[in-house]
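Handing you a structure now.
Of the protein chains in this complex, all but one are displayed in their positions.
Right, subunit A next:
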Amino acid sequence: MTWRRTRRRLGRLLLALLLVVIFLYATLPFIWAIATSLRTGAALFDPSPFAALPTLDNYRSALGGRTFLRSIANSVAVAGSVVLLSLLIGLTAGYALGRTSFRGRRLLLATILAVSMFPQVAVLSGMFELIRVLGLYDNLLALTLSYMIFTLPFTVWVLATFMRNLPIELEEAAMVDGATTMVVLTRIFLPLLAPALVTTGLISFIAAWNEFLFALTFTLTDEKRTVPVAIALMTGSSAFELPWGQIMAASVIVTVPLVALVLVFQRRIAAGLVAGAVKG
């Protein structure tokens, strides 16, 4: 009996150790980025944790730079408009796909799934051409439009699945009372859909906020850069010495809101990712 208990305790101890290692593995790189962002000069290159008193100089110069604040505003505008547009389109399409039957429904669903598997680079030249024809080159609208290719399939898929699982009696009662489809959707389904909308909206926001390839290719001037491109292209006064302190400060600035969102909504996001992938 005692041997069994010792073994159990040992197992718990090993598990606890393992969990600590996992925690450090997941968080240390970000913590190191924060630590670096608080240092300047020679302290930057000293690995000791007590090399210097923390300073906010890097944050001052990152935010004081000519265009970084502008990039943040651009990213907010693009990600925000992407979320609104994909929720709007996803809501109506999700209703049609989730609650009605029509010929070609399965084909449409399969197409949506196929689009979500497109490699972005496969549409890059065609999209570039389209954007130039529409006169949207170096315009944030080009990003809002092109990001639909990865946010829409996911949004429609999750919302359709979610609506499919709502009880049918809800809309039957309303329809008998003479409500139109639009009324059913906005008055009855919308409140019930709130959790699903928050989830898909958040995931779309994060995806749009983080996107790099389209943003790098479809914008040209510093005034139109989004945050990931701005951080990727950050260079110092000399080409040989990258301003690591500033890059880390900028990285922390754009990541902290994201990490906060994720921590606050972690259950929602986890549920959304699972819903999007489970039926894959």
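Heads up, the rule we're going with is that a contact is a pair of C-beta atoms (placed from the backbone, for glycine too) under 8 Å apart; a residue touches a chain by one contact, two chains touch by 3 or more; residues count from 1.
The rule we apply is simple: contacts and distances are computed from a predicted model.
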Absent chain [UniProt protein name; select from "Thiazole biosynthesis protein ThiH", "Multicomponent Na+:H+ antiporter subunit C", "Serine phosphatase RsbU, regulator of sigma subunit" or "Sugar ABC transporter permease"]: "Sugar ABC transporter permease"
Residue of A:Val76, A:Leu109, A:Leu141 or A:Val198 touching the missing chain in the full complex: A:Leu109
Touching residues (missing chain, whole complex) on subunit A: 12, 15-16, 18-19, 22-23, 25-27, 29-30, 32-33, 36, 44-45, 47, 88-90, 92-93, 95-102, 105-106, 108-115, 117-130, 145-146, 148-149, 152, 156-157, 160-161, 164-165, 168, 171-172, 175, 180-182, 206, 209-210, 212-213, 217, 227-229, 231-232, 244, 247-248, 251, 254-255, 258-259, 261-263, 266, 269-270, 273-274, 277-280
